[in-house]
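Missing here is one protein chain; the remaining ones are kept as they sit in the complex.
Chain naming follows the written order as A, B and C, and within any one chain the residues start at number 1.
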Amino acid sequence: MNSFGRIFRVNIFGESHGPGTGIVVDGCPAGIPLAEDHFISDLNRRKGGSKGTTSRKEEDLPEILSGVFNGHTTGAPLTVFIRNKNIRPSDYESLKDIPRPGHADFVAMKKYSGFSDWRGGGHFSGRLTTSLVTAGVIAKKIISPVLCEAKLTEAGGAADIELAIRKAIENNDSIGGIVECRIINVPAGLGEPFFDSVESVLSHIAFSIPAIKGIEFGSGFNASRMKGSEHNDKIVSRDGRTETNYSGGINGGITNGNDIVFRVAVKPASSISREQRTMNFKTGKMIDLKIEGRHDLCIALRVPVVIEAAAAIVMADFMMLEQKIARINK
Amino acid sequence: MNSFGRIFRVNIFGESHGPGTGIVVDGCPAGIPLAEDHFISDLNRRKGGSKGTTSRKEEDLPEILSGVFNGHTTGAPLTVFIRNKNIRPSDYESLKDIPRPGHADFVAMKKYSGFSDWRGGGHFSGRLTTSLVTAGVIAKKIISPVLCEAKLTEAGGAADIELAIRKAIENNDSIGGIVECRIINVPAGLGEPFFDSVESVLSHIAFSIPAIKGIEFGSGFNASRMKGSEHNDKIVSRDGRTETNYSGGINGGITNGNDIVFRVAVKPASSISREQRTMNFKTGKMIDLKIEGRHDLCIALRVPVVIEAAAAIVMADFMMLEQKIARINK
Amino acid sequence: MNSFGRIFRVNIFGESHGPGTGIVVDGCPAGIPLAEDHFISDLNRRKGGSKGTTSRKEEDLPEILSGVFNGHTTGAPLTVFIRNKNIRPSDYESLKDIPRPGHADFVAMKKYSGFSDWRGGGHFSGRLTTSLVTAGVIAKKIISPVLCEAKLTEAGGAADIELAIRKAIENNDSIGGIVECRIINVPAGLGEPFFDSVESVLSHIAFSIPAIKGIEFGSGFNASRMKGSEHNDKIVSRDGRTETNYSGGINGGITNGNDIVFRVAVKPASSISREQRTMNFKTGKMIDLKIEGRHDLCIALRVPVVIEAAAAIVMADFMMLEQKIARINK
Partner (left out) sequence: MNSFGRIFRVNIFGESHGPGTGIVVDGCPAGIPLAEDHFISDLNRRKGGSKGTTSRKEEDLPEILSGVFNGHTTGAPLTVFIRNKNIRPSDYESLKDIPRPGHADFVAMKKYSGFSDWRGGGHFSGRLTTSLVTAGVIAKKIISPVLCEAKLTEAGGAADIELAIRKAIENNDSIGGIVECRIINVPAGLGEPFFDSVESVLSHIAFSIPAIKGIEFGSGFNASRMKGSEHNDKIVSRDGRTETNYSGGINGGITNGNDIVFRVAVKPASSISREQRTMNFKTGKMIDLKIEGRHDLCIALRVPVVIEAAAAIVMADFMMLEQKIARINK
């Protein structure tokens, strides 16, 4: 459901054009220094701003509603709320009965029998990733010196990302991309058999991010084309360092002390300004839809900070379970 | 940990060379016809037998220890146990301090400080997939008419799988493969925002299967190279059928009523008969290791029935949560 | 932790003298009519006001932050926040190092190494029951026609409750009480073996309410003094009605269709105006403490609406699990 993690437990809530979005983190260690301005930097990275991202401008000013006292986390549930300010629900009024192709509109209508908030995707909106980023800021603090670093390595199939964006703008069509994440300084022994392998839990959270369609660890899909004699990483030191890292830092679902490396495939944004054919569910007729509103041409540009947050949340939970993070940060 | 699912909850246990492997299913609907011989067919599909699979021969005779009465499930926890018979722990005695490259040996030693059962991988062994298959048999019954069908579509990078296996045997080296799974007759509306998207939960269980290194849904990694105008599936009927299925039957993490399609990348088996360099942790010296024992050259051959089971377990849980499966099968 | 329930899942957060208190309900069915003023009546019942309750006056105006659209729940997480207005943290400044006898001050200091919010009990304050009441309002709506009705049956050991309160005011000393709750129109078959008996789950949530020290179902502690021939309730109709109800409507942990009846023992409030001996942890010396601030003489007066809420939350979860409540309220 809308919570993730066993010990460091993140709950998220909110809608794109409702009062706002937020998180409740349950199980956060006490004693972590935290203030509202600590969230700004990562929220800014997630925000629209550069070419190819939406023109909707949100201030994204987080308010701490509980769990912090005298500048530190208290151990009680930590609530952060970001009030929506620049909402334009009227942009979506006309789309009520016309599911946008590629969006969650149709499934939301089906799943909730018409009661879901259809304004800009409601709870299914990419705007909910503000919550992930917010929780990620806290997670990053507590997992230190473990670091999660993600970057866009490919857009529209090309390594020259700027060029790809320029072409997308010219074509007025959205493009996808590949984001690679590397987690460093990872202790060996994280991950839980049988069902909570590190890959299982990282992929679980990664696929909660809208627009992710694939994930691979280490050699990933290439592994299917390799031989065992090539693929096996040779252990070359007592602490488990390996010569190569085809396993992506994970064996048998457990971290081996090498860097965790994974890549996610981001699909092109579903909202495009071009006309698209779809069904009007009120009339039952096929129509040509041109989506107004403010959209991203390359959402992959905004994914790295979200993936970093997701990875940090997973690490925080595994490290607390393995008692690598104390419940009190003294 | 070793349980999966919220309502239809599968617990697994066991070791490769211990007394056996098993499952406890909690939350199984009452009234499902079930007998011990119902498991045989899928367990046989999983078993070694064809070329390229291990010569270890296990009877795999399941015993029902609880939860079935008068030929039907009772609603109480359902326990099935498969006793190991053809164990040869002595095959592994010499490997105690020498982690096999690519295996979980090193991480298990680290995580459990030397207390883990190192015989043939212990709890990390691929033998644990008997438990998944066993649970899958039950899940398949209760999700009907939803069907999960998986097949090996590529081995060693080639579509001609027989040839690929022959070459692997010649080379005495293991190879990987790609398994595709299709779930049909899926009701629209399964999956739970935000964190329990259908992709999240399917990937979670898929990556618990040893040797899986990647997963993609619908267009998958190709999506990263497509344009929005190409990728968006056009809705062409009131029940949500789409002209194409790049989304793999899932939008916003929720099923849209089209087939769910996903592919997993299987790495080459880590155990190979060739000499490999690794460290002897007792002496701290690098050595050349030749692994004895009975191994698979292409574990991907055995993965389809396991993936089907995993998919069926996920569907069972989502369908019970969404009240598409009654708690009593009257 | 700070969440309760498997399907209808209530998360609570907040502090007595922080920004406020609130809930996030995950798994609430879509389509339930809900507006902010629906909470007022039960919040008023919980509030101080009559003789014997605190003079702190809070408006308790709930704001819905997510999960409601067009006057109905959407199926997305439902967040309600009550901002604290009448806070007086300075009342507690001097108590920082002096744990009040009977309060959670000492354990909070120990558990969170001094990082907990010590103002008026912080997250341990009885003020958090606003969150239970808020969630209870939603639960009561969805379990209808099942009704939870609680009343104070005894205060300070006497059935004449008004008199008991008057005497407490005269003595300037707090008193305890007994609250009885009856749940009517209960369907048979709720509750889950082995660990989630109806008694287990009701007692779990009841003991989360501050000041509860005991709970008993049906004949309760009296059962220990009865004979089997007296205690066994005779089934007298096909739907399971029994002649007597010593079992309190529950057999083997499962509802039998008769009314559920339970009683909780409420201790006298720990905060009293009289001098009490305790330790100053800064100096290590024993001192005489007189607690300023605004307190209840008989918190039991405020417990009935909280117990009703708790019972309704439990019923909602069991009924959803048993598919007696649809996920969409059409």
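We adopt the following convention: a residue touches a chain if its C-beta (ideal position, glycine included) is under 8 Å from a C-beta of that chain, and two chains touch if they have at least 3 such contacts.
Bear in mind the structure is a predicted one, so any value in this text is a computation, not a measurement.
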### Summary
Among listed residues C:Ile215, C:Ile260, C:Ala311 or C:Ile325, the absent chain is touched only by C:Ile215
## Note on the structure
Given B:Gly27, B:Gly156 or B:Gly214, the correct residue touching the omitted chain is B:Gly27
### Summary
By the document's definition of touch, the residue of B:Thr74, B:Asn171, B:Asn245 or B:Gln323 touching the omitted chain is B:Thr74
### Interface with the unshown chain - residue positions in chain A
6-7, 76, 193, 321-323, 326-327
## Note on the structure
Logged for chain C, residues touching the omitted partner chain are 1-4, 12, 99, 101-104, 106-108, 110-111, 121, 123-124, 128, 131, 154, 156-157, 168, 171, 173-178, 188-189, 191-197, 199-201, 203-208, 210, 212-238, 240, 246-248, 251-257, 265-272, 274, 276-279, 281, 284, 286, 300
### Task
Please give every residue of chain B in contact with the chain that is not shown.
1-3, 9, 11-15, 18-22, 24, 26-27, 30-31, 63-67, 69-70, 72-79, 81, 111-113, 115-117, 119, 122-123, 328, 330
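Assume only the chains that are shown with their structure count from here on.
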### Task
Select the category (line, ring, star, complete, other) that matches the graph of chains linked by touching.
complete
### Task
Considering only mean CA positions as chain centres, point out the chain farthest from chain C.
B
### Task
Just give me the whole-number Å value for how far the CA centre of chain A lies from that of chain C.
37
### Message
Just the number, please: Cα centre separation of chain A and chain B in whole Å.
### Response
26
### Query
Can you list the residues of chain B that touch 2 or more other chains?
193
